[in-house]
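All protein chains but one are shown at their positions in the complex.
Showing chain A:
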Amino acid sequence: MRMKYVLSEVLVGLWRNVTMTIAMIITLGVSLTMLGASGLIYTKVADMKDLYFENIQVSIFLKTDISEEDRAALGSRLEADPLISQVTYVNKDEAFQRFQEMFRDSPDLLSAVKADQLPESYRLNLVDPEQYKSISEQYSSAAGVDQVVDQSQVLDKIFNLFTAGQNVALAAAIAMAVAALLLVANTIQVAAYSKRREVAVMKLVGASNWFIQAPFVLEAVVAGLIGSVLGLGALVALKKFLFDDALSALQGLFAPVSWSEVLLTFPVMAGVGGLISAITAWVTLRFYLRV
């Protein structure tokens, strides 16, 4: 009976002030969406770092007028360097092939570049990608070297962009969370006020504290859980319509986001949403009900 009483009180409580309940659920939902999104970006950036850094290369582009001896000397120097795990020589034809491959969708660009305009290069895989600087210092002044280009420099910029995106999502999540928690606190105050007579009688006749508080706390938890379901829905929609449809052209660039990863954010969102709503409600009651 007591469980039934508590549950029916929760439903009555949510319905009593339904506009406030909806506002509370939406803000919780948006906040949790941001939280889930930032979590996804975080794991994706880590995935992509692994993926990219594994294949990362430092390219040493050679001058067009490099002599055979210089090229051979540079080649054997690179082979002997302990910082370098693998050396690949790319001649002008191969460079042109790669170029054609890369820009096959842009015929204008293709026709503007001739085969012998692209420089020869050595492609290096580093033992430790972070060691780029010493490689650059050693070889940029070597005879016949035009420039040393590190892909990780470029990638870092991209990753910084992702990290910035993640931080923005996290900041938005926190800001929305503050708004959501204030709404939860307010809803609980209104609920406690509208039930003040019942609460006074319950305290008088000796109802236990948990029994008095449970309907209010559960009301907030239910709102938090509904909010996390909204958040899951939003993330599913984001994946389906933004990632899979609108951004599908860029699929090679991003590490793919799988459905299971999206679904796995749900327990986190539900846990965070339910828990912080419950704590907020409980703290509010401590101040407001003095039970």
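The rule we apply is simple: a contact is a pair of C-beta atoms (placed from the backbone, for glycine too) under 8 Å apart; a residue touches a chain by one contact, two chains touch by 3 or more; residues count from 1.
By definition in this document, contacts and distances are computed from a predicted model.
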| field | Name of the absent chain as recorded in UniProt (options "Cell division ATP-binding protein FtsE", "Cysteine-rich domain-containing protein", "AzlD domain-containing protein" or "NgoFVII family restriction endonuclease") | value | "Cell division ATP-binding protein FtsE"
| note | Checked against the full complex, the residue among A:Leu182, A:Val201, A:Leu242 or A:Leu275 that touches the missing chain is A:Val201
| request: Among A:Gln117, A:Asn209 or A:Ser258, single out the residue that touches the unshown chain. | output: A:Asn209
| task | Identify the residues of chain A touching the omitted chain, counting contacts across the whole complex. | result | 1-2, 5, 197-198, 200-209, 211-212
